[in-house]
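Below is one structure, written out as structure tokens; the observations come after it.
For this view, one protein chain was removed and the others were kept in their places.
Right, chain A next:
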Amino acid sequence: MSTDTTDRSTATAAPRKQRRTTEGTVLTVRDLNVTFPSEAGPVKAVRGLNFDLAAGETMAIVGESGSGKSVSSYAMMGLLPQNARITGSVKLHGDEILNLDDARMSRIRGRELAIIFQDPLSALTPVYSIGDQIVEAIRTHDKSVPKAKAMNRAVELLDLVGIPNPQVRVRSFPHEFSGGMRQRAMIAMAIANDPDVIIADEPTTALDVTIQAQVLEVLKTAQRETGAAMIMITHDLGVVAGIADRVTVMYAGRPVEQGSVDEIFYAPRMPYTIGLLGAVPRLDASEKQPLASLEGNPPSVVNLPPGCPFAPRCPMHQPDCLTAEPPLVPTDRPAHTAACIYSDTIATRELGYADIFPVPDLRPSSLEQAPRESRPTVLELQDLHRHYPLMKGAIFRRRVGTVYAVDGIDLEIRKGETLGLVGESGCGKSTTLLEVLQLKPPTEGNVVVLGKDVREIRSGAERRELRRDLQVVFQDPMASLDPRLPVFDIIAEPMTVQKMDKQAVEKRVRELMALVGLEPSHADRYPQHFSGGQRQRIGIARALALEPKLLVLDEPVSALDVSIQAGVINLLDELKTRLGLSYLFVAHDLSVVRHIADRVAVMYLGKLVEVGDVDRVFDHPTHPYTQALLSAIPLPDPEKERSRQRILLTGDLPSPANPPSGCKFRTRCPKFQTLSESQQQLCIDTPPDLFDLGVPDHRSACHYNAELQVI
């Protein structure tokens, strides 16, 4: 897709506007401060942000939630609510734009300064067509453009961002576009007036990895076409490595490290940056290394104590860290600043994350050392099918089709093993998981949990008995805990349901809280008093209450920040070893899966396309879909990112109600394109089985299996 956008772009050589700044600094931010009033006191969301952005340059602002990265971009755009107090200076082409009135700021917004928001699903007005919304962006700034001409330009822009069939799609409404296409439309809107600076606020966070890769490519194209400078706001260090020239790391509202992307990734000088980089699970790490765990949580930005805000979480901190907040000062390297009084020590001793942060000692359990075949099977899915009827009509409901959510999968998990189930949203991973949890016969096939055939379960009591050994941890730690129950009751609930003795329950709750790293004396607090990572630990404690043998984890870390995520992953690793648990780990983040799983199953449209040992599959993927999925994941390594060739999938996942014949992946398969017509016929006619590849524990469902290195 990247190639054809460049071809097409010649057609989009719209009259390039005269840029006021073609070289040197286009945007200057000095001492930007944003404060919101709140009942607890002033919230200092941004404290002293400084940077210069050169024309055509991409700067990434990296930080965790609450670090002030989005707030600073809204402050630059003048889009913060009126109660925000903004001080400092933001200069565009040397003119001050901070605190301009709405009328004057509106002339700048969208014309010189454009923004792309995080959630493409809600960022477009549902009642206007995509074309009308792009036309509005053009005509708001130049009324002299006739409507028809603006509409033509909208078509060109949609073509540029890779929307197929733009003449027709320009009349579509947002709800007819998928998430990825809406984000493309947002990008088209942002570049409609050839802006000097594009701010991209987590533009791919809400998207699947394959779509993320497409959208990042479109962003790069858009930037190349317009020559705009870009501010990329993200928490994903992989994305940063692939797109940024320079990086600003923010913590508790302050920039704590600034430098070129290579400097930040290869020579970080601030312990927070070092910890953040060490906390990211690596897709390219075949040797399993423990992740740096940053204990604790980012501080609240209300009433910050004096001193370095990271000090409470920093293992290096000394008493003098707490006296005053360290300024951002030059380090030993050129054009690299860090806010740490010990950055010189880090430089001279060449400290890495393993030297600074405690890393857990990961020893495989005795169980894991036993050969896999000799261990008992805890979960077995045999030719599992789950089909849902597609109904229509309000009074007379009739079946108009079938959703093939899960369409025949075989899996097994042995004791002490983690199986990672991965795939794009809509591929059927959640349905599979629900089928396991329901303990009821599926549409077709069978589920065997701990040797118990679910078709033979006769009573609810029997099912409840089995549920002791099968527990679940949900994705969203905010939504999966009842806000009106104290933590004690939440963790005790499974035991109460199973009618355990009251005193035993009390003892067990304290034990569990200590086990997952929570303070047992906090048992009478409510979920809202805990941070995201702590809540997920509560969820894990609840799941462990009945000493289950199999834990089903539904994206357990995807809602968490990187530094918090690492702690939870380490905890899961440790629990598995200590308690001899088995995990069914559903995730879309393949780096996390590589880190935690022993075996991996890749799912596409209700079918498994590749199964096997995790290192084997990740290092030698043979199915084109696995290859594309792996190649879509950005690596937190700028040099590798620069040299990497991406396999970009075209389009979105087909509807599971109307899957293609034969191999379900063939409509998006890059390999299918390269086959001769007679070879293609096989893919069209025959659904491939999971073929054995001649190596132990690696099977793949492609008629034309071939290994390809993609990481």
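Operating definition for what follows: a residue touches a chain if its C-beta (ideal position, glycine included) is under 8 Å from a C-beta of that chain, and two chains touch if they have at least 3 such contacts; residues count from 1.
Convention: contacts and distances are computed from a predicted model.
J.: Which one, "NAD(P)/FAD-dependent oxidoreductase", "Peptide/nickel transport system permease protein", "Cytochrome bc1 complex cytochrome b subunit" or "Aliphatic amidase regulator", is the UniProt name for the chain you do not see?
T.: Matching the unshown chain against "NAD(P)/FAD-dependent oxidoreductase", "Peptide/nickel transport system permease protein", "Cytochrome bc1 complex cytochrome b subunit" or "Aliphatic amidase regulator" yields "Peptide/nickel transport system permease protein".
J.: For the chain left off this view, which of A:Val26, A:Leu53 or A:Met77 is in contact with it?
T.: A:Met77
J.: Touching the left-out chain: which of A:Thr140, A:Thr402, A:Thr443 or A:Gln498?
T.: Candidates A:Thr140, A:Thr402, A:Thr443 or A:Gln498; residue touching the omitted chain: A:Thr140.
J.: Please identify which residue in A:Arg20, A:His175 or A:Arg399 touches the non-displayed chain.
T.: The one listed residue touching the chain not shown is A:His175.
J.: Using the touch definition up top, pick the residue from A:Asp119, A:Glu444 or A:Asp619 that touches the left-out chain.
T.: Counting the whole complex, the residue in contact with the absent chain is A:Asp119.
J.: Please identify which residue in A:Val127, A:Ala148 or A:Ala461 touches the non-displayed chain.
T.: Considering all chains, including the one not shown, the answer is A:Val127.
J.: Just the residue numbers, please: which parts of chain A touch the chain that's not shown?
T.: Contact residues on chain A toward the absent chain are 77, 79, 102-103, 106-111, 114-115, 117, 119, 122-129, 136-137, 140-141, 173, 175-176, 186, 189, 193, 395.
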